[in-house]
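For this depiction, one protein chain was excluded, whereas all remaining protein chains were kept in their positions.
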Amino acid sequence: MTENTTHASHHIDLAAMQREHGPILEVKNLQVDFTTDDKRAVHAVRDASFTVYPGQWVAIVGESGSGKSTSAMAVLGLLPGTGHVVGGSIKLDGQEVSSMMPKQFESLRGSKMGLVPQDPMSNLNPVWRIGTQVKEALKANNIDIAHEKRSDLAKALAGEDIELKGNDDELFLGSDQLQGLLATATSELESLGLSGDALESKLQFFRQEWVPGSETRWHIAEDLIKAGVNDDRAWEIAKTYAKGSSMSDRIAGLLNEAGLPDAATRARQYPHEFSGGMRQRALIAIGLACRPDLLIADEPTSALDVTVQKKILDHLQSLTDSLGTSVLFITHDLGLAAERAQHIVVMYKGQVVESGPSLEVLQHPQHPYTKRLVAAAPSLASQRIISAHERGLDTRQLMEHAVKDEDTLEHGEHIITVDHLTREFKLPRRKEMFKAVDDVSFSLKRGTTLAIVGESGSGKSTVANMVLHLLAPTAGKVFYEGADTSTFSKAQLLDFRRHVQPVFQNPYGSLDPMYSIYRSIEEPLRIHKIGNTKSRIKRVKELLDMVELPESVMGRYPNELSGGQRQRIAIARAMALEPDVIVCDEAVSALDVLVQDQVLRLLNDLQAERGLSYLFITHDLAVVRQIADEVVVMQHGKLVEHATTDEVFNHPKMQYTRDLLDAIPGGKLQLGLDM
Amino acid sequence: MTQEELMHKSEEVLPGQQRYVAPIEQTPLQSVDSVNESAPATSMWADAWRTLRHNPMFIVSAILILILLVVAIFPGLFTHQDPNYCTLDTSLDPPSAGHPFGFDMQGCDMYSRVIYGARTSMSVGILATLLVVLIGTIIGATAGFFGGWVDAVLSRINDIFFALPILLGAIVVLQMFKTSGSIWKIVLVMALFGWVSTARIARGAVLSAKNLEFNTASTALGSTPMRNLLRHILPNSLAPIIVIGTTSLGTYIVLEATLSFLGVGLPTSTVSWGGDIAKAQDLLRTDPMVLFYPSVALAITVLAFIMMGDAVKDALDPKSRTA
Partner (left out) sequence: MGKYLLRRILQMIPVVLGTTLLVYALVFALPGDPVKAMFGDKPVNEAVAAQIRAEYNLDKPFIIQYLLFLKNALTLDFGNTFAGQPVIDEIGRAFPVTIKLALMAFAFEAIFGVVFGVISGLKKGKWYDSVILIVSLLLISVPTFVTGFLGQYFLGVQWSILPVTAGADPGFIDLLMPAMVLGSVSMAYIIRLTRSEVSSNIALDYVRTARAKGLSNRSVIMRHILRNSLIPVVTYLGQDLGALMGGAMISETIFNIHGIGFLTYQSILKGEATLVVSIVTLLMLIFVVCNLIVDMLYAALDPRIRYA
């Protein structure tokens, strides 16, 4: 509780400061229209208002098409295509920007407001080195690279810890001086009588901390003082060595600050040599390069693996806190928004339906849409289950999926058994083989759901493809009802296909765009020569009814349907042959929360009615809690942990599983949900 | 939370960040993911057709091509003159009644030669394109679908033909068969050297269609690779092949005219714009109109097909289709 109070007092200080400064961003009754080809106006944002104060994280939450990104882009003056602001006002630090000329906007972007975009793969220019792209940002805004630019808020906050002794104290350390500084620091510490491990650990700290281009004179002085050097001597050393950095030092410093190790080398590389997470860090470095007062983070991590997501957001948060940067955080994940932001704005179909302090909105949602979102968000659902657990309530009713009890799980009949499955791939220009799947064994019991969880590259989809007999294993076997699938004849394989059906990840790719919905669903019947035209039409109608789609979609084509509808069509197609097993490979990952929830419910209902068995491949542990009986966790092709869902969530055995659980957004929220 | 606590809380909240809930009547809730049943159902082709119909470039080129087709099939409707009836008496006579374009050097009626020239150009262009698309698609699709050594061999052969400019190759071969007079000679030669680019495009299209997820889905439903090729991959590779086919039709018409112009194409007995232009080139200083008519006819025909190709590309190009 003490901790809470200190935090609160600090919060009040901050609030007073914020109140005094006024909002950094004030959007009032914003209206954005897009013009279609036939000159009609589409209202993308209607009457939206929100306010961001210095040092705050404010989240805009909504589904795709809710207008959340459009609002953010309107603030930056970067609306795509035919978009334009038709009404309302946008004030940045008291200055009206919505009516500005492009040239005036240029002077605000970068220095006053920065952007961390959504997709790290497409947001860096492939032909320029990473360092060059950071440098552009600095040069465009005429940033004095020798000095740190600090916001008033950060200065004020820093004032609590250390007294600044003038502008010079914010000179950056250059790489030429680093060796000398370290040597002097070593001798200084030795003269203080430090030696052995104590000395080494201090030096280790210095080596990590003192990065050319991101470490300022007063930071160095502070570090030395904390290590025991007396004030005057510390300042003397800092002044001798930190004399301002070069451009390349500053670039490396910025990249390092964004969490890229070995930044000086990294700066000379091209984007394609970076992983998604590293690119996102580079984009964060670019967004913060000129120390903007406001950072717009547009789904900055949704394209990344969950553990990477968490690391990057943690880092971004500590970085913006120390710089005093305000963040407008755009996300589709309510749990994530509540975890990171103090204030939440919920948008739906271009309108703000609800806004307020994060926890309040989450705990007492008022608007029906917000209620719906809170109920559907998987991250929150698993939170609800945990909190119900803690209160000793029966959690079953909270789960949409009726989890089988231990007894059924132990004695259930194995319908699919995977035995020491290994798959190797040949990598281009490499001698040794790459093991995508390494000695994986598990079995799926009839009528239950087994989830395979892992991040990209864990080999989970490769396992799915081997189970589906689409990919031959290098070693090991897959058994269906006790029969080794590798020995199947053509006829047996066709029969196996009838019983084991897939639903794939990409709802845009798994349906042939040239096939009408009727032909798509009818295809399996045609392949297996079941029924005549009349009976097939009847069957397709039944199947559409089962996935709750109107008969009228039969004549339509996939491009006319939404992602969730396509995924329901894919499920109908998979159900056409009345299979026993459905392999869902990331089947709901690409869908919006509410749609995802709808598809999951559908899968649950089908299982309850027909005793289906699911092999559910996903990267999202939160979803697993809702649907699976058993969980297999995979990492780098290996099976890390295998247990019942409760066991995995309540008593994870492996560190990796714990990391995955930690990464579920909203995990640390004190919810006390009352709905 | 008590009323008092709430009051206390709202004091802490900064201006502009008070709790706000939109009135439900202004923000009505819609059912999740409902199907818009009012819009008409459209296949990719129907969609492309709708885009085409609204493209003025398509309308203009379609009308032109239609007229050209009628002229090519029924030249008798437009002129009663025999294009090959030539007497030196009328050599280079100016336009007169019934002879709107006048006469050329040999004394042939220019108007009827321009009309009959359409037949040659159109038939060579269409036949060559059909043959090229057929051969190119078969070779390209085979290479793309089977991959491995089949692809390696076919792609090397493709490289070899690609390095040889089509005009050069055509002249070399046609020079050998100067004696044969049928238009099939020139069509076959064009196909021999023209399949390369279509094959490259077909290979690329099949390769990318092959890797789409719906093929894997069909396989998992029990479909065989051959069935996938015929039912899924080929239909999905057609668009780029149609685009290159339409665009190259114009190119083959130019090529025929060029070859005839150079004197290695069709024999002089066949009425051809290219041949007529060649015959008239010495009249540039004295009677430019003799050169002018066949040139304009040729240019309009090619323009019509190139425009059509552009319009078709706009309608079928996957890049412009967002879904």
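Note that the chains are named A and B in the order they appear, and that numbering of residues resets to 1 at the start of each chain.
The criterion applied here is as follows: a residue touches a chain if its C-beta (ideal position, glycine included) is under 8 Å from a C-beta of that chain, and two chains touch if they have at least 3 such contacts.
Only a predicted model underlies this, so the values are computations on that prediction, with no experimental measurement involved.
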Report summary line: Output for the hidden chain's shown neighbours is A, B
Report task. Sort through B:Pro15, B:Pro28, B:Pro94 or B:Pro288 and give me the one touching the missing partner chain. Result -> B:Pro288
Requested in this report: Just name the one of A:Thr36, A:Ser122, A:Ser322 or A:Ser535 that touches the chain not displayed here.
Outcome: A:Ser122
**Report entry** Touching residues (missing chain, whole complex) on subunit A
**Finding:** 76, 78, 80-81, 102-103, 106-111, 114-115, 117, 119, 122-128, 136-137, 140-141, 270, 272, 283, 286-287, 289-290
Report task. Would you write out the residues of subunit B that touch the absent chain, in ascending order? Result -> 156-157, 159-161, 163-165, 167-169, 171-173, 175-177, 250, 254, 257-258, 261-264, 274, 277, 281, 284-285, 288, 291, 295, 298-300, 302-303, 306-307, 310, 319
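In the analysis below, only the chains that are shown with their structure count from here on.
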Query raised in the report: Distance from the CA centroid of subunit A to that of subunit B, rounded to the nearest Å?
Result: 45
Query raised in the report: Given the complex with subunit B, which residues does subunit A contribute to the contact?
Result: 12, 15, 18-19, 23, 26, 49-51, 53, 343, 348-349, 351-357, 360-361, 366-369, 372, 465, 468-470, 494, 497-498, 500-502, 504-506, 508-514, 516, 523-524, 527-528, 549-550, 552-553, 555-562, 564-565, 570, 573, 577, 594-595, 598
Report summary line: So, in the complex, the side of subunit B touching subunit A is made of residues 9, 12-22, 24, 26-27, 29-30, 32-33, 35-37, 39, 41-44, 47, 212-214, 216-223, 227, 232, 235-236, 321, 323
